[in-house]
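Removed: one protein chain of the complex. Kept in place: all other protein chains.
Moving on to chain A:
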Amino acid sequence: MNTTKTLIYDGSFNGFLTAVFIGFEQKITHADIQRQGQIQSGLFTETEIIFTNVEKAQRVWNGIRNKSNTAIKNVYFAFLSEQNNIEALLYHYIQKLMGSKYNGETDFGDDCILKINQLAHKVGREKHRMEAFVRFQLTKDEVYFSNIEPDFDVLPLISKHFRNRYADQQWIIYDVKRKYGLFYDLRSIEIISLDLTDIHTNRIEKSAVFTDTEYKYQDLWNNYFQSTTIKSRINTKLHVQHVPKRYWKYLSEKKEAV
C-alpha cells in the first residue's frame, strides 16, 4: 500500500484541492504536497505532477464543507498563509477531519487542529488589518488607488468588503509583494497585474499621477490625526502594537514618522 508520495501542484487553491483528491484516491497516508518551483524532493520518494481539475477540487471543497463550515474556512484561510509546508499540514488536517465522527475541527487538544486553527486566525487578523490600513489616493483619471504589502495573500478575502463599501467609485488595490491587484470598474472586479514603475507609498513629494486636492485631503487627515491625540496620555508601545511599523509606509498619517 502506498504511504508516502510527493505531489506537485501549480500553486493555486484549486490545484491544492485536486492534489488532496488524488491523495485520498490513492490512499496516501503522508502526502507531501509541494508548489511547483519550490520543490524539495526526498531521496527515495515517488513524485507525481498534479493537473488542476476544477471538478475534483469542487468535490473536496463540498466534502469538507459538509463536515463543517468553520473547517472549510480554516482550510482556505490557512492555505493563504503561504507558510512553509502548509500543504502537508492541511492534508493531515483534512484526513483528521474526514476520519472524525464529530466536528473534528474543534478538537483543540490535537496539535495539528490547533495549529491550523491558529494559522487561520492569523490570516483573519491580516485580512482585518488590510480592511483598515488600505489608503486610497485619487488619481487624475478618477480611480482611487492603493498599494499594499500584506504578510499573507489576503486580496481574495478582502475584495467583497471593498466592493460592498465603495460601490460608486472606481478603485484599485494592488499587492506589491505578490504583483497582482483588484480593479473595480463600477460593475465588477477584475484581477489585474500592472507594470508599476514606482510604488506609491506615503512619500512627502507629490506625484503627478494624483490630483492636487488629493494632497490637500491627506494634509487635513494628518492634521486630524495630530489634533485627536491626547498629549498627556502618550503610549508609544500601545500605538506600535496596534499599528506595527511595517505598515507605516503606506499610511498617510505616518508620513512624517517614516
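Brief remarks follow.
We take it that a contact is a pair of C-beta atoms (placed from the backbone, for glycine too) under 8 Å apart; a residue touches a chain by one contact, two chains touch by 3 or more; residues count from 1.
Everything below uses one rule, namely that contacts and distances are computed from a predicted model.
For the omitted chain of this complex, the UniProt record lists the protein as "Putative DNA modification/repair radical SAM protein", which is one of "Putative DNA modification/repair radical SAM protein", "Bacillithiol biosynthesis deacetylase BshB2", "Sugar ABC transporter ATP-binding protein" or "Branched-chain amino acid transport". The residue from A:K177, A:R203 or A:K216 that touches the chain not shown here is A:K216.
As for the chain not pictured, it touches chain A at residues 102, 106-111, 114, 128, 131-138, 144, 146, 161, 164-169, 186, 216-217, 219-221, 223-225, 227-239, 241-243, 251, 253.
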